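Sharing a structure with you now.
Up next is subunit A:
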Amino acid sequence: MDILSLVTFLPLFAAVVVALMPARAHGAVKWFSLVASIAVFAVSLKLVQGFVATPDMQFVVDAPWLPSLGISYHIAIDGISLFLVMLVTFITPVTVLSCFKSIENRVKEFFVCLLFLETAMIGAFVSLDLFLFYVFWEAMLIPMYFMIGMWGGERKVYDTIKFFIYTLVGSLLMLIAILYVVHQSRLQTGTLSFDYGVLLATSLSAEQQWILFLAFALAFAIKVPMFPFHTWLPDAHVEAPTAGSVILAGVLLKMGTYGFIRFAMPMFPEAALRAVPLIAALAIIGIIYGALVAMVQKDVKKLVAYSSVSHLGFVMLGLVALNTHAVEGAILGMINHGISTGALFLLVGVIYERRHTRLISEYGGLTRVMPVYATVFMIVTLSSIGLPPLNGFIHEFLILVGAFQANTWWGVLAATGVVLGAIYMLWMLQRVFFGDVTNEKNKGLKDLSAREIFVFLPLIVMIFWMGIYSKPFTTRMEPAVTQFVEQMTAYRSAMDARDGAVAEEALVVPSDRAGEN
Partner candidate 1 sequence: MGEVTLNHYLYLSAILFFIGAFGVLFRQNLLVILMSVELMLNAVNLSFIAFARHSAGTMDGHVIAFFVMALAAAEAGIGLAILVMLFRNRTTVQAGDLTLMRD
Partner candidate 2 sequence: MAILFYLFAALAVLGGLLMVSLRNPLSGAFSLILSLVSLAGLFAMLQAEFVFILQVLVYAGAIMVLIIFTIMLLNLNKDELAEPPVGWMRLIFTALVCAVAAFGAIRVFGDITPVQMEPAPDFGSIEGVGRLMLSDFLYPFEVISLILLVAVVGVVLLAKKVI
Partner candidate 3 sequence: MEDIRPMSNLLWIIPVAPLAGAVLNGLLALIYSGREKGPNERLVSLIGCAAPLLSFAVVVRLFMAMRGMAAEARIFESTLFTWIAAGPVQIDFAYWVDALSMTMLLVVTGVGSLIHIYSTGYMHGDRGFARFFSYLNLFMFAMLTLVMAKNLPLLFVGWEGVGLCSYLLIGFWYKDIANAAAGKKAFIVNRVGDFAFLIGMFILFMVTMNLGNATLDVPELRAMAAVHHEAFAKVAVAACILLFIGACGKSAQIPLYVWLPDAMAGPTPVSALIHAATMVTAGVYMIARLNFVYEMAPAASAVVAVVGAATAIFAASIGFAQRDIKKVLAYSTVSQLGYMFLAVGVGAYAAGVFHLVTHAFFKACLFLGAGSVIHGLSGEQDMFRMGQLSKHMKTTWLTFLISAIAIAGIPPLAGFFSKDEILWSVFNAHVGPAWLPRVLWVVGLATAGMTAFYVFRAVFLTFHGKDNVSHEAKHHLHESPPAMTMPLIVLAAGAAVVGCLGVPAAIGGSNIFHHWLEPVFAGHAGGHGVGVGMGASHGAVTIAAAAESHGSAQLEIILMIVSVVVATAGILFARLLYVQMPGAAAAFTTRLGGFYTLVFNKYYIDELYERAIVRPGYAIADKLMFRLIDAGIIEGIVNGLGITARLFGASFRLLQSGVVRTYAFFMLMGFLYLVYELVR
């Protein structure tokens, strides 16, 4: 079996094994899941090792799946998806370890969901066949649904359904759009194919592109989530168990941004370019809006959830800034957000596990009783608000530079997010960690256990590593990103030239007519 397929399906295999284990064997289930997910990570390291910094797709597997339908098992990675796959394989073991204790009932089912989810996530990142992609994309919903529903909070029923339907509406419209493109491609080439490369070559009129782009963009924008499609996110997070939140924020949201850069924008470049001001506006609104709304939250998790809206706004802005550094910043942003926000959710989970509340007002002065925890929290917070030289700064800087280059006002408006980010995070920090311990229940709280420290250690290492030395990441993604940016730029100049020609024509025609007369 090739290595990419191995990475993709090893978790599924592990899930099946876990499913077959006796339900009572909690310990065995947990440790097996941990070992399996670490093994997946180890295998995925081979991807990094074997990756060559070129714009080409690598580790390609292209085998027919349903040939009569033009559907193939076509998977590969390039510099863009490589790190997203790594993010998945990295976050999953951390998540597995984090819920050793918090998941007490239906342990087996939980880990089955988690491992199944891992396969679906990796699959979505590596698929180069749109049908395959769609299948993975939707398949992610099921385990997520169960994770929120079975191990979630009080209002889970409403929120799980909302989460599911919200994301499904968008993706179903995308399905129709995919079908339409496939249909057009069949009309043009005579063969039925869902292959990314084939569909990329399909020529579509401006109107077609626009509609199709909107369909794709809606699906992805909901997932990202971009303002104003974000309201499912806080609710889903609040009800999700810690591990669910981590995966949701850490990886699932990146599906949306990844979808933009991989599918929506290259497939419909003209429409995408026309939509750039719109997307940028929504992204900027998201940055500011998310931050302001985060500020007034009373629930820590909701606060972090809204902060995700803000952060993902940055990522989207980076994508539409369409210059190499901004796009690289956006990709780094996806990874960084996965690490930092994942860590934040894990941290919230730690106190939730101990106190079963996430209301900020229930806490206060935690530094006194949980100094190690407070330290970790502080580091992660700083990473989240983009304090140099932690990881958050790198992507924010690159995105802001890029956005500023694309349009001065984008850069200026987006940079306000830097201020607002500090406000809500530090205020939350102040209320949770500083002051005296006023709540009696907080007096006896235990600091991080050794296991929990092991959960956070890799995250913190990554926070520092990616902040101080991000070059290994950027050099690998650079060729692919450059290619993407160059293509989009080429389209833009083609469009400008054509618009210019049209304008000229409009000027020329009357005079011609005059000549005729």
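The rule is short, and it goes like this: a residue touches a chain if its C-beta (ideal position, glycine included) is under 8 Å from a C-beta of that chain, and two chains touch if they have at least 3 such contacts; residues count from 1.
The candidate set was assembled so that all candidates are chains of the complex that A comes from, given by their letters.
Keep in mind the model is a prediction, meaning the values are calculated, not measured.
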item	value
Result, touching chain for subunit A in the complex among 1, 2 or 3	3
Residues on subunit A engaged by candidate 3 in the complex (per definition of touch)	162, 166, 228, 230-232, 289, 292-293, 295-297, 323-325, 328-329, 332, 364-365, 367-368, 371-372, 375, 382, 387-389, 393-394, 397-398, 400-401, 404-405, 411-412, 415-416, 418-419, 422-423, 426-427, 429-430, 433-436, 447, 468-471, 474-475, 478, 481-482
